[in-house]
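The other protein chains are all here in position, but one chain of the complex has been omitted.
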């Protein structure tokens, strides 16, 4: 298992792949935009075709933008489902829908292969430092097998049982919580500002005391400073997650008004041309605009 | 200044007063329900009349439930405004409206006295451990004078300038953030539960990783376990704060939909007989009820 | 064209079919629950198989509960797409998604057949009295051809152009407006009641004056009296429409917070076991419950 195919060299995938190379793995890599692989160093080989990159492999890791891209990589023309070895493992680390994981789990199983859900929490810098939090769900035996691989990329692994979709539920739930926290901070700091206070001072106070968690410190600083550049995570991707979380809520018959609020906040951002802006701007910028500042 | 009158021996006031006694201060204490003072030990004297408790004093600390109670203590029949020494300092630590602080600051000033705003963050256990975070605003000279007193009760003092109302704005903004975080967690954990996951496991994961702040750990556990007893902070008091925050938002022309959401959540709790339930139940119980679990 | 197949004899379909029979048409009828056809009188024939009911027909009218049922009738095993005559017309009167109409229009066209979108506004009594408002969109020539048929069922036909999905957009938009009006009245009458007024008197006042439209008179009376029996339109069907409207809003990048509000209101009703209750109860009952009355 020292040979791995890694598909998806975006802001997150690139440093994750690099850590695997650094740990002694040989990687076949594929990215839609091949030039992204120029950021890698060490023992790897770049492919321009997914099937070729995966042929005869035992492990493939996917870190892609959404369900559609993952389906295309797995099941499309030149997809990897048909060319992996029997018994091969697909480690699916993208933020995708629970439905997609259930479906792909079954499709791999039908081929005598395995699918492990393993989405991550953390930003690109955390990925570079191998400080990601990794959530897993799926077959116990497979989790044991790939544990050494996951440990290279993350600081801790949290397991959520056998249901392939469970870790996706956790990931989407977490992204909802992050968006809700951004709305919370944006309303709070804007209210303080409009009451005559210094919003950075207020943000610092909360980030140092009762809300001293990474989410509140990091996003809190960006929101307080209204600093929306550089773009860390696009509003369009944030909205995708709000949409997937809403679909989960629909399937579970779960009314979630705060989820609806951030969903509409980001949808408004998209409708106003902000798809490529940072999701912090999508949410906090909307609060500012409503408040006239 | 080793003599202080302390008014309000509730869940918070009692341990705060005890810490002052332990530090060598002599306290005159008053509480509407006199029996509360039985919880104190050491050098103090109980009064059944505010004016008598404050006559000729240089420092009075108030820790009361709301604007109305504070106004009554300060300006009512037997109120302390008329009996304090010239130059005396009123340290106002209750969670009250910015309007009240502006007004009382002026009224004390007209008497040659001083008013310092100093609300706190922290629960009763934090008060007992002298681990409160204290926010101040008002006259610089007065802050210097009372610093030794405040340091006995808190782990850190954060100052927000000269405007008497500023620290109240921070306190109410913070309580809004706490309520919004409860709504966030309640929706998140309920969504996870309805998707088949264990809500406690999900809460623990977030409390240990990206949301590892006291608010998320402490309230997160209560919300995950649906544990609403014993009552730590009443829904009626939580709603009071949502109402004061809404008034601030109105005055500042600040549309705040998430604030409106938690305001309505708690108002619904009150309308359904939950005024004396814990505010966690007011919010998280409402999310559960809407979700049919 | 005096032979028509009518599929779907529910609360709406039955009186619509009866009006066609009364006007001299011979009907082949199909309903999943065959017993429903016992309500019909005159010249018609009951089938237990859709394909047989449609074989060699030139006109088929569908009045079904949702996309899935319509797809099954049209494209499923024993579906009618394969058995209609070339040049045949499918008049699609159900409340379905714009996507479904676009898709079925194309599928009929590929078979040399025609698809006309023609959803209706009105309750079962309006259907019985041939007082429905019918919205159409699709091919001009086909509209002209079926005009005599539609005029038998409705008091007026409103056309929305050539795009097959347009009339569905109008229908779903209208059902959103009805749900929003129910929320409006429920909040208004409950507020008046909690302020000590007679909610029926208040409802009558508005229904006779500034809000003297059928929606406000009819639903207003039900909401004022909290009269939720008999069930006229199920909450599960109302939610289906809220869901389809939300999908339209998503596709159009349209943030719609009031739509989200009624969507969550009905979803909460479903989550609490109210799928088969009237949608008026789903919305107005939720307002009452939140208000503790």
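Order of writing sets the chain letters: A, B and C. Residues in each chain are counted from 1.
In the analysis below, a residue touches a chain if its C-beta (ideal position, glycine included) is under 8 Å from a C-beta of that chain, and two chains touch if they have at least 3 such contacts.
Small disclaimer: the values here were computed from a predicted structure and weren't measured.
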item	value
Shown chains that the omitted chain touches within the full complex	A, B, C
Among C:61, C:116 or C:135, residue touching the chain not depicted	C:135
Absent-chain contact - pick from C:80, C:105, C:206 or C:263	C:206
Residue among C:248, C:266 or C:280 that touches the chain left out of view	C:248
Option touching the unshown chain, where C:53, C:118 or C:185 are the choices	C:185
Positions on subunit C where the hidden chain makes contact	98, 121, 133, 135, 156, 158, 160-161, 163, 165-166, 169-170, 173-174, 176-178, 180-181, 183-185, 187-188, 190-192, 194-197, 201-202, 205-206, 209-216, 245, 248-249, 251-259, 261, 290-292
For subunit B, residues in touch with the removed chain	243, 249-250, 253-257, 260-261, 263-265, 267-268, 270-271
Touch residues of subunit A, complete complex, unshown partner	257, 264, 268, 271-273, 290-293
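We take it that only the chains that are shown with their structure count from here on.
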item	value
Angle of the C-alpha superposing rotation, subunit A to subunit C, to the nearest 5 degrees	180
Copies subunit B and subunit C touch via same or different residues, half shared test	same
Distance between the centres, which are taken as Cα means, of subunit C and subunit A, whole angstrom	40
Contacts with 2+ other chains: residues of subunit B	257, 290-292
